[in-house]
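Left out: one protein chain. Kept in place: all the others.
Moving on, here comes subunit A:
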Amino acid sequence: MTSTDTSDAAADTLQGGPRRGRVRTARRGVPLPLLLPALIGLAFLLLPLIALLLRAPWSTLPDQLTSAEVWQALRLSLVCATAATAVSLVIGVPLAWLLARADFPGRGFVRALVTLPLVLPPVVGGVALLLALGRNGVVGQWLDSWFGITLPFTTAGVVVAETFVAMPFLVISVEGTLRAADPRYEEAATTLGASRFTAFRRVTLPLIAPGIAAGAVLAWARALGEFGATITFAGNFPGRTQTMPLAVYLALQNNPEAAIALSLVLLAVSIAVLAGLRDRWMTAP
């Protein structure tokens, strides 16, 4: 995403400059020892996608895609990913603010903890969620006996698992934007009579909106593709917890054509998201 951003910006600047300079930069700038691995890298990233398109069962595709299971899984995926993003926004943005602006002992340690789910294998995250929120979990047993709330193996559980995995992306993105934003705008707001919360709501939030949007897209994309934590914590029940990635994985075992069709749908959704948001948000500062 960043690379799109920078290359676009670079293209913009170049278009303003003299044309001769542009050609010269392109010719001269790339030494072979860099160009060759770069092209291999590009091919490596593109090849699987091309293979997916080449082997797609185009003739039976309409039938595959109109099946009720596909729509069920797709709808569940979109709903859960969006819900997980919403939850991440509500609790993740304040967390990012805390990490960026508040001064408290052990802040570095807390930040490390927040980023832990980024590197933690999602399956481990799922197991940890079960131990915390499962029916006999540390908190889950109280949720169950006091409120009758059971999270594992429910749609809400899917949202919980996806939020756990996706929120760090949002937090890191928003925290970075907050650090880059000038805190003196908040000071200016307080000298005008705004409380710290008002200053955050009316000044900081609008200023970091592009960063929040970028973080939300990252989190949404991560939630949409979530597999490990979801299947561990929420299981794999069609219509309730079977999201697209789970459906793709299962379909691959007994109906590869369906798996390819489902994958194409996810690919299309991803491309649509990138294309739709790129101009509005990704190129913003």
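Operating definition for what follows: a contact is a pair of C-beta atoms (placed from the backbone, for glycine too) under 8 Å apart; a residue touches a chain by one contact, two chains touch by 3 or more; residues count from 1.
Rule of thumb we're sticking to: contacts and distances are computed from a predicted model.
**Student:** Please identify the absent chain by the protein name in its UniProt record; candidates are "ABC transporter ATP-binding protein", "Monovalent cation/H+ antiporter subunit A", "Gas vesicle protein" or "Sarcosine oxidase subunit delta".
**Tutor:** Of the names offered in "ABC transporter ATP-binding protein", "Monovalent cation/H+ antiporter subunit A", "Gas vesicle protein" or "Sarcosine oxidase subunit delta", the absent chain's UniProt record gives "ABC transporter ATP-binding protein".
**Student:** Give the residue, chosen from A:Pro37, A:Pro94, A:Pro121 or A:Pro206, that touches the chain omitted from the document.
**Tutor:** Selected residue, touching the omitted chain: A:Pro206.
**Student:** With the full complex in mind, choose from A:Ser67, A:Thr190, A:Asn255 or A:Ser270 the residue touching the hidden chain.
**Tutor:** Within the whole complex, the residue contacting the unshown chain is A:Thr190.
**Student:** For subunit A, which residues reach the chain that was dropped from this view?
**Tutor:** Touching the missing chain: residues 182, 184-185, 187-196, 198, 202-203, 206-207.
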